[in-house]
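Let me give you the structure first, and then I'll get to my questions.
Missing here is one protein chain; the remaining ones are kept as they sit in the complex.
Read from first to last, the chains carry the letters A and B; within each, the first residue is number 1.
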Amino acid sequence: MSVSRRELLRAAALIPAAGALAACATPVQQTPATQAAGAKKALEVWIFDGGFGHQYATDIHQPLFKSKFPDVEVKHNFTKEITKVLQPRFAGGNPPDVIDNSGANAMDFGALAQDGQLLDLGPLLEMPSWDDESVKVKDTVDPAVINFGTFDGKFFVLGYVNYIFGVWYSQKAFTDNGWAAPKTWDDFIALCETIKKSGKMAPFTYAGKHPQYLYEILLTMAAKIGGNDVLVNIDNLEDGAWKAPAMLEAATRWAEVGAKYLMEGTAGLDHVQTQTAQNKYEVAMLPSGSWLENEQKSTTPPDFAYGMFPVPDVTGSDKLPYGTLHTQPGENFIVPAKAANTQGGVDYLRAMLSKKAAGDFSKMVATVSVVKGAGEGLELSPGVKSASAAVAAAGSNTVFYRWQSWYAQLKDEAIAATGQLMTGGVTPEKYLERIQAKAEEIKKDSSIKKFKR
Amino acid sequence: MRRRLFIFSFLVAPVTLYLVYVIAPYAQAFYIAMTNWRGVNAAPQFIGLENFGRLLGDGVFWKAVGHNALLLALLPVITIALALVFAYLLNVGGAGGRTGVWGSKFYRVLFFFPQVLAVTIVAVLFQQVFRPDDSGMLNAPLMALGLKPVGFLSNPSIALWSVMAVLIWQAVGFYVVLFSAGLASIPREMFEAAQIDGAGRMSMFFRVTLPLLRDTVQVAWVYLGIIAMDAFAIVWVMTDQHGGPDRSTTVMAAEIYRNAFQYFQFGYASALGVVMFFFVLGFAVLSLRLSRRERIEF
Partner (left out) sequence: MSRKHHLGPLNVLMHIALAVWALLIIVPLVWTFLASVKSEDEIFSDAWSLPATLRWDNFARAWEQAHIGQYMLNSVIVVFFGVLGTMLLGSMAAYVLARYPFRGNRAIYLLFVSGLAFPIYLALTPLFFVVQNMGTIPVIGPYIGLNTHAGLILVYIAYSMPFTVFFLAAFFRTLPTAVAEAALVDGASHTRIFFQIMLPMARPGIVSITIFNVLGQWNQYQKPLVLLQDRDKWVLTQGIADISTAAGYDQDWSALFAALTLAILPMLIVYTIFQRQIQSGLTAGALK
């Protein structure tokens, strides 16, 4: 990089001529120059550089893709600021070809879907799979992926990882102290009491700076108590959905935990800080997802042995049985509709869904992918083993919710309110009223596109 | 003719650059404020003043305006007061009122330090300072004394004050230097005359120093006012949930940013930005007007 002062001044002097051209700051519809058929095409890939890093793409997916498409030049990129970096490119009409639209700074799927920016990946599902010409792609993946990635009847978003949510603990700490994973809420509270009295560590914590970790388990519990419809109604912005009796029950229970059993300082700590505290045996349990073990690998003691248990039975007459799990596809890959090389993008996703790619990925980042049977024969870490066992035990009793990816404003309100609930700033009733009010506001707002499930 | 050519040749480059890179984007933003643009499509739809109607009922935005108003009311006053006192001590606070106190050279260098740090760095640094457990710089000694840790950033009724403290922390040093410069230009005789009259250091400060620094204080007030009406970087990087917890620290700029880059409502965000533009402009015009009137009264 060298710009001499003279060059700079010359450039400045030339600008008036160019000014007329550029003064209009409107987005230009650019016709991609790389459209020439048959020629060597480029494939621009952007990976969210988060808990899984971005190496899996360069080490696993891209070599596999190149093995079938050697002429395509893969341009690998990664960032933590997906929105900042890529939103202007969407608006400018030249988005990249494959995006892992994940993390805290991901782009709003609702906005992208509403504006027709996403390529319909329906045809991908009907294509022959990478490994076996006779099997369609859709038969190789967990059906929840299709359900979850569908907006208004079109399959837009490919979740690649199967996130499994629950309460995480150290099997070593539990064994050493004679504690057992609780099956009922009373057991859970009794366990919290025991741990608190033992003085060895705090019973419970969550990522206080990010209360979505807590409303996750609160909502899952509400679904367990009141049935799947609790979450469906919330997703569909039904009147009074947030104020359902099951929601009140769940909110009341967690407010009690907030008042009595939280680790000191929880409200001001983030996920890393609380998870690290757990690794140091300062706190016994926290709610999280199956990415946890990989995320913590650098601070976890070798004999820590992560374990996970599902939401306990609460009322004795819960609608869903013990073992009910919240599972949700994550690491969301999209192909922009206006990308230069959409076909290449689709093929890239197809390569990702091969058994080899998914298996190597699972091994590399210690997690469960959405490709059926990709984890077979792999040596699993304690946490993944525990989560996989929970999935097997849950069978078809899995729940999920989608409102937070549809309505970003509602998510922010729920985050703010949940933080208040856990620190005693609002009562459970007020808590639900508050989120309900926001849900109604969004329902009335004609500028926000609504989705149904 | 020569004069005209000269004027043109000196203005053409800066004005063109400014029009292309600054005015054109902002003109676009003013237009976007009247659309429902969601940031990703190429053709925003014109909806007139609808966004402006909507923001009137936006509780979070008005909460943010309130926080900016509080910052505007306190930040300049506290910063200027601290800076004035320090500048006074460092320049004429010493024995005899003619020199600075002992060590003033060292202090003057040190106090400017925070000014040379990037705001993002300051924000990240204070995030660590404010940690709510015994790994936090401030809470560790508190907890060692057996006190409960303070949720500097996690307690909604404290967080905004933490934000203000950081803003002041960073700003004071610059104004110490600014006011020192002002003090240096005050003729020594004025202090000596006041001293002969038997004025103590206190009364000298209020009777001599303050009135003579009027103009500089004025400039400081306008600058600090603009900082108080922005405060974006510290709030966005340092606070929980970017302006939380529970929106207790959010400011106008943070809401603009959130609506644009998180909710993808660029049209609405631009409307908020237009409102903020007029608030800042109004503040600047008002301060300059008020100062002018006062000067006439003198």
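Throughout what follows, a contact is a pair of C-beta atoms (placed from the backbone, for glycine too) under 8 Å apart; a residue touches a chain by one contact, two chains touch by 3 or more.
All of these numbers come straight from a predicted model, not from anything done at the bench.
For the options B:22, B:147 or B:210, the residue in contact with the chain missing from this view is B:22. Of the candidate positions B:47, B:70, B:85 or B:158, contact with the hidden chain is made by B:85.
In the complete complex, the residue from A:259, A:272 or A:437 that touches the missing chain is A:272. Of the options B:55, B:164, B:177 or B:208, the residue whose C-beta touches the omitted chain is B:177.
Contact between chain A and the unshown chain involves residues 1-3, 5, 7-12, 14-15, 18, 21-22, 25-28, 49-51, 53, 77, 79-81, 84-85, 87-88, 91-92, 270-273, 276-277, 280, 295-296, 298-299.
Touching the omitted chain from chain B are residues 2-4, 6-7, 9-11, 13-15, 17-18, 20-26, 28-29, 32, 39, 82, 85-86, 89-90, 93, 95-97, 101-103, 107-121, 124-126, 128-129, 131, 134-137, 139-141, 169, 172-173, 177-178, 180-182, 184-185, 195, 198, 200-202, 215-216, 219, 226, 230, 232-233, 237, 252-253, 256-257, 260-261, 266, 269-270, 273, 276-277, 280-281, 284.
The criterion applied here is as follows: only the chains that are shown with their structure count from here on.
Between the Cα centres of chain A and chain B there is a gap of 37 Å. Within the complex formed with chain B, the chain A residues making contact are 12-13, 15-16, 19, 22-27, 29, 83-84, 87, 90-93, 105, 107-108, 110-112, 114-117, 208-210, 264-265, 267-269, 273, 408-409, 412, 415-417, 419-420, 423, 425, 447.
Those residues of chain B that touch chain A in the shared complex are 12-13, 16-17, 19-20, 24-25, 27-28, 36, 38-42, 130-133, 139, 149, 151-156, 240-241, 244-247, 258, 261-265, 268.
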